[in-house]
Each structure stands twice: as C-alpha cells, then as structure tokens.
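Missing here: one protein chain of the complex. Every other protein chain is in place.
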Amino acid sequence: MVRTIELTFQTKGHTDILDITDQVARAVSASGLKEGLATVFTPSSTSGVTTLEYESGAIADLRRTLEEIAPANRDYQHNLKWGDGNGSAHLRAALMGPSITAPVVSGQLALGTWQQIIFVDFDNRPRRRTVIVQLVGEQEQDVA
Amino acid sequence: MVRTIELTFQTKGHTDILDITDQVARAVSASGLKEGLATVFTPSSTSGVTTLEYESGAIADLRRTLEEIAPANRDYQHNLKWGDGNGSAHLRAALMGPSITAPVVSGQLALGTWQQIIFVDFDNRPRRRTVIVQLVGEQEQDVA
Partner (left out) sequence: MVRTIELTFQTKGHTDILDITDQVARAVSASGLKEGLATVFTPSSTSGVTTLEYESGAIADLRRTLEEIAPANRDYQHNLKWGDGNGSAHLRAALMGPSITAPVVSGQLALGTWQQIIFVDFDNRPRRRTVIVQLVGEQEQDVA
C-alpha cells in the first residue's frame, strides 16, 4: 500500500519549532499501515523536518545554535538579490534537510520515548504550511 | 514496483552545487510511478544531497556557511593520514547527509515551487559522479 496525507499547520515563522508527532501518528493509524516506512516531507525551501526531545529547553538550545550557524541578521547574497530578507532560512533548511523517514512497526511509529517529530519554519514571517506524510508498506490484511 | 536509475554528472568539485531536479523528475516520469517514494542517494563519502532554492544568492550563501563549518584549509587528521587534502569534504558530506527521500504524488515529485533537489560535490577536484534514484510505490496500472 501507498498512502499520501497532507497535514497543515499555522506557524509563527522565525524558526518556529512545532511538534507534529501526533498528527503523523494519527495518519499512520487511519491508514491501517502495519509495517513500513513513514516519510515526512516539507515541500518548501525555508523549512525543515527532524526529530528532537520536544521540551522548552532543547527547543531554545536548538534555536540558539541555528542562529549561530546562520544568523538571521547578516548580509546574504540571497537577500541582496531578492529583498525578502529570509536568506538565513534557506541555509537552515538546506542544512537540516526537508524530510525524515521513520519505520512503522506493528502499526506504530517506532520513535524513542523522548523523541518527537518536529517541523521547523525558518521563514521570517508567519506561514500556513503543508507537510506531506507518505506511508509505504504492508497493511493489516496484507500480512494477516 | 521498484525501479533503480543511475544519473551521472560531471562536477567541478570544491562544493560545486548542481540542480538535479529535472533528471530526477524525468526518471520518475519514465518509470510510470504514480504514488510512492523517490530516494536520491549519493554513493560517496565526499558529496551530499539536500534541497535548496537554486538561485545564485542562496548557492553562494550555502557555500560560505559550509566553509565556515568545515573550512577547506585547516588541519585535518584525515589529511595528515591520507594526504589527499579533502578532509573538509568528508565533514561536509557527513553533516549534510547522503540522501533525501521525496514523495511522488499523482506521478509528480511533490516539491515546493522554489525547492530544487541539489547534489553537492565537496571533493577538492572535478569528479565524474553517479547518483542513485530509487523509486518504490504504485505504478499507473496498479492503482487504476
């Protein structure tokens, strides 16, 4: 089976870090996927997807380190050319990457206890965002 | 269905950033994949794959930030041991990662409007490179 689900979120931009684990888990449950891959992909060049222990300390630390790697207020060629001021967002997105792929085992996302799937909006303004979840594998009846 | 396609490119090395979106999209079209995953993987430890808005500003900015994270001219244990001078290439490759996985939806790569798939050659010389595209999912006739 292959199933494609779109999740939508309102973000605040400016490296807003959202925990999207529950929405992904609900998509897995609704699909009936028993064993297979869950790919979470952001169709955007100013946002990223990874995993993190989603608690306020680690969130603040990640924001600080991303600001050090690609500061929001710096001269960027992208900004000089396009004037949209989100040059650092493009860098952070390219370095974090647009997707993760997690296994589904016995119908559940095989995440660690303290591990959440996060969507990070690096753009410099609030955005309405869509993330694609694609599930590939065996359904309940296929393996019964 | 599973389909494996090899793409080859000539690069200039030295963090040469290539837009390979069209070649990947053509591989998807030729395969007849309707819904499923497209994994783009570089079988090399001195190159990487991610997504980026492929325009000269963001390209220059990404090259600068990668140079700051792992400068080309620095003392590396790898270089002391092997004398090939590409120690920074190994670091950049490990940090960027060797692959992305993007969903194919209705026969099309589900990329954002300003989002391209890039192959980055970090090695310190021009290279002939091969990238593997693997497509896993349902073909047109499977879902009809």
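Note that the chains take the letters A and B in the order they are written out, and that residue 1 is the start of every chain.
Criterion: a contact is a pair of C-beta atoms (placed from the backbone, for glycine too) under 8 Å apart; a residue touches a chain by one contact, two chains touch by 3 or more.
Since the model is a prediction, treat every value here as computed from it, not as a measurement.
Chemist: Determine which one of B:Val28, B:Ile59 or B:Ala93 touches the chain that has been left out.
Modeler: Hidden-chain contact among the options goes to B:Ala93.
Chemist: Take the complete complex as the reference. Which residues in chain A touch the chain that isn't displayed?
Modeler: Touch with the absent chain occurs at residues 35-37, 50-53, 55-58, 60-62, 65, 69, 95-97, 100-103, 105, 110-112, 114-116, 118, 136-138.
Chemist: Which parts of chain B face the unshown chain closely enough to count as touching?
Modeler: Where chain B meets the chain not shown: residues 2, 4, 37, 39, 41-46, 69-70, 76-82, 87, 90-91, 93-95, 97-99, 101, 132, 134, 136.
Definition applied: only the chains that are shown with their structure count from here on.
Chemist: CA centre of chain A versus CA centre of chain B: separation in Å?
Modeler: Whole-Å distance between the two chain centres: 19.
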